[in-house]
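A single protein chain has been omitted from the complex, and every remaining protein chain is retained in its original position.
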Amino acid sequence: MTALLANPLVQLVIALLALLGFVGLNGLVLVWMERKVVGFIQRRPGPFEVGPHGLLQPLADALKLIGKQLVTPRGADRPLFWLAPILSVMPVPLCFLPIPFSPLLTGMELNVGVVLILAFSGLNVLALCLAGWGSNNKYSLLGAARAVSQSVAYEIPLLLTVLCIAFQSGSLNLNVIAGHQSGILHWNLWVQPLAFVMFFIAATAETNRAPFDLPEAESELTAGHHTEYSGMGFGLFMLAEYMYMIIICGMAAVLFMGGWDGPVAPGWWWMVIKIYAMLAAMMWFRWTFPRVRFDQLLNVCWKWLIPLGLANLLATALIMKLVG
Amino acid sequence: MDADLQQMLALPAYGLYLLIILAGGIMAVGSASLVRALLGLILTLFGVAGMYLLMAAPFLAFMQILIYVGAVSVLIFFAIMLTKGPDGEAGGEEPPKVGGRLVLAGLTGLVPAAILAGAVARFAPQAVPLKPETSLFKLGEFLAGPYVLAFELISVVLFAAMAGAVLLGFERRKGK
Amino acid sequence: MALEANYGMVGDFYTQNFTTTHTGDGDTLILNLGPQHPSTHGVLRVVVELDGEYVKKAEPVLGYIHRMHEKMGEVKTYLQYLPNMGRVDYLHALGWNWAYVGAVEKLMGIEVPERAEFIRVITCELNRISSHLLWWGAYLLDLGAFTPILYAFADRERIMDILQMVTGSRLTYCYYRFGGVSADIGEKFISDLRAFLAQFKARIPMFHELVTGNMILRGRCVDIGVLPVEMCRRYGATGPVLRGSGVAYDVRRFEPYSVYDQLDFDVPVGKAGDAMDRYDVRVAEMVQSVRIIEQALDKLPEGPFLNPDLPDRFIPEPGEVYYSVEGARGKIGVYIVSDGSPKPYRLKLRSPSFSNLSLFAELSQGTLLGDAISIMGSLDLVIPEIDR
Partner (left out) sequence: MATLGQTIKSLWSMVVGMKVTGIEFFKPKLTVHYPRKEVDNLGTYRGHCDLVAREDDPLTPKCIMCGICVDNCPSGCLSLTMHVVGEGKPRPAGGAGELMLAQEVILPGSIKKAPPTGKAERVLDSFRLNYNYCSLCGLCVQNCPVSSLAWSREAYLVGRSRQEFEFDLLARLRAKAASSQGVKAA
């Protein structure tokens, strides 16, 4: 039995299954949490009727979405139209694999874990494109066009900040990066505050969260790329959005906050606490700020984040060269 | 992972990736919609990434996905949306001309394949055992050392391509 | 699979007869904003020609909720038509109430007791605050901020509670009567109102902190939709839209009706005429309305709230009359022609939103889609008022 468990292939399968459960559960919790947070900010109770304090509301919503008729618009490219939502959630468990919740609780320790996450989370934009194209809807098409420019632009600062950390730790292995930062004073957050801020901004934009939710900007494009999706088609997009939020926050926790490290009793719970704290901050942003305009969004990236990121990278490289 | 299991899994994985590459290729050539052709290309790129994995080069595999699937093909997608086919609609392709396309596609596929097959048959390489993963440091040293000229040349080519694109874009804008 | 141009759908008159600005290879995208669209706030439809994200041409299509208010005036008696007024602009119902009641009073020479005039000022200004509050929330909603509208509603709810005490309803008020108002304001009304005003004055700085200074909002509003005075004149824009462009025209100040000449208030104006100025003017107007209400409460005289010597039937002599008041969106005008019968011979409503919407086509030309939405929001359109 132990021999079987020691087999990396078996471990991988177990990890994937566990991650699927984690993904589903967290999706439900996040939907509930977002609605509660917005409710409290707006001085409403949020969902309240289904289950105690509306805890079962996301489950009821999921059931509703599953039960709804799936409508394909006339003139839509049917296979592409339905491929898109599937494509947007499919890479999610893969992206979770290299994130270490503790040295032991890691789906799969990879030497290039960071690259894997970035590579597969980049597929989401492809899903948005296909959704926009396949819907045969002008709003969706505009949303897709926005999604493309936004995600291509913001991937650069994201990579630049990740590179800074990689320079510092000399590794792309998330476990190693986290291991380097034991003790709250050794967190990369204190060494690279600018990189952290830029990472967080770019992450918000990459996950299409307000104030950077241009691809779905409901006051301009009704619902952008998922205008035409009904039922679970829309549900999958929403699930994917929340999942990418968790992934990117998990990455931020590992890269900048020492992963499972904490002031007392280090362990996976610290990871969860950090992820949820950052998610709460993202929700806080969303329910406070107006949406930026599209050219402003790109200006922020090309005129501020990328030069700053490059400068930061250069400075990091110089210091590493001088010190190391 | 023990070598036996590795050996056992390598072959089906190779077959699977090959199938993905071929399917993607056929899809890219055969579909009338440019977007679907692009999807075929992406599928092929995935298959190639898998091949990299098989060769114990996960870094290259993920880079392939990150750059080619995540960025390049998305940009191609953008280009498709901006251009128009002969029917005035974006994303359409010229209707096939009396099956000529199939012949051409077959030729472009088969001729290099035949050449390569001949070369492989003639100078059959010795099967080498799978090397352990090349470390990133090694990779970096090679790029910054012996291959620095090639590396720089590639970036010059990319720069030229970018400058050309910008130039074209401005020309078009002026023409309006 | 090539996408066909359209799937047997030919479009309606407006899509068929939409002339694009772009001649040649048809590089532009024609988009229907509305009639159902999150930021047209009602059933307004704008056919937009887009070049990428830039608006080349915008053409508002009206009439989706045309309810023949003016024609209804001709088949109803003067009194029966009164409830219609709350439904023209449901956000500033009392302004319309006042314009119509004032017109009929002028036509028939009905005296209004002074207490009634003050009550009208108080309630109308209160209604103006609630209208501006809703605009404030809805505009920020257009710009993608979701929370402000709920804060605005928290205050608006209190206004509606206070107005409900005398009007009995919460939105489509029918409160003014020929020769006064339908109910007197009591002690509870006044004390509640004073409490609300004190609390509301403390809320406005919070609104400013939340968004007015926010860099994203400023980026979305400053220098967006700059409206020159000359253009306002051409289209007949009034209200905060005109004042945002720097013209201090306010009916309350320039053609004082009722007791506005006894009250001290400022007419806030903008400088550049951009969306931010229109925003600032509206927020400043809320403060001014608070000032007006406080003065009116202090000066509130005793006496009847309805003229006791009203005729049994309202049948004016033949003649015509025009009466205008300052509504939340601009100059509200009511024009009545009487032929001596119990019903108006002809009734014409001048609605400010209609003129303000007409601006949109020209103002949004060449802007980004996001800016066009911002401009449309800054005009504060109420669609039922446009169509009437």
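First chain written, first letter: the chains are A, B and C, and each begins at residue 1.
FYI, contacts are C-beta pairs under 8 Å (C-beta built on N, C-alpha and C of every residue); 3 or more make two chains touch, one makes a residue touch a chain.
Computed from a predicted model, the values in this text were never measured in an experiment.
The chain we do not see here touches A, C in the full complex.
Only one of C:56, C:69, C:92 or C:177 touches the chain withheld from this view, namely C:177. Considering the whole complex, the residue from C:135, C:151, C:249 or C:279 that touches the absent chain is C:151. Note on the undisplayed chain: of the listed residues C:39, C:131 or C:214, the one touching it is C:214. In the full complex, chain C touches the hidden chain at residues 75-77, 79-84, 86-87, 147, 151, 154, 157, 161, 164-169, 172, 174, 177, 182, 206, 209-211, 213-216, 218, 312-313, 315, 342-343. For chain A, the residues in touch with the chain missing from this view are 37, 39-45, 48, 284-285, 287-289.
Just so we're on the same page, only the chains that are shown with their structure count from here on.
Of all chains displayed, A has the C-alpha centre closest to the centre of the whole protein C-alpha set. Inter-chain centre distance (chain A to chain B, centres taken as mean C-alpha positions): 27 Å.
Chain A and chain C have Cα centroids lying 43 Å from one another. Across the assembly, chain A contributes 77, 141 as residues in contact with two or more other chains.
Shown for chain C are the residues in touch with two or more other chains, namely 1, 3-4. For chain A in complex with chain C, the residues that touch the partner chain are 38, 41-44, 74-75, 77, 136, 138-139, 141-142, 210-211, 213, 217-220, 222, 286-296.
Within the complex formed with chain B, the residues of chain A that make contact are 7-9, 77, 80, 83, 110-112, 115-116, 118-120, 122-123, 125-126, 129-130, 133, 141, 144-145, 148-149, 151-152, 155, 172.
On chain B, the positions that touch chain A within their shared complex are 1, 5, 9, 33, 35-36, 39, 42, 58-59, 62-63, 65-66, 69-71, 73-75, 77-78, 81, 91, 133, 136.
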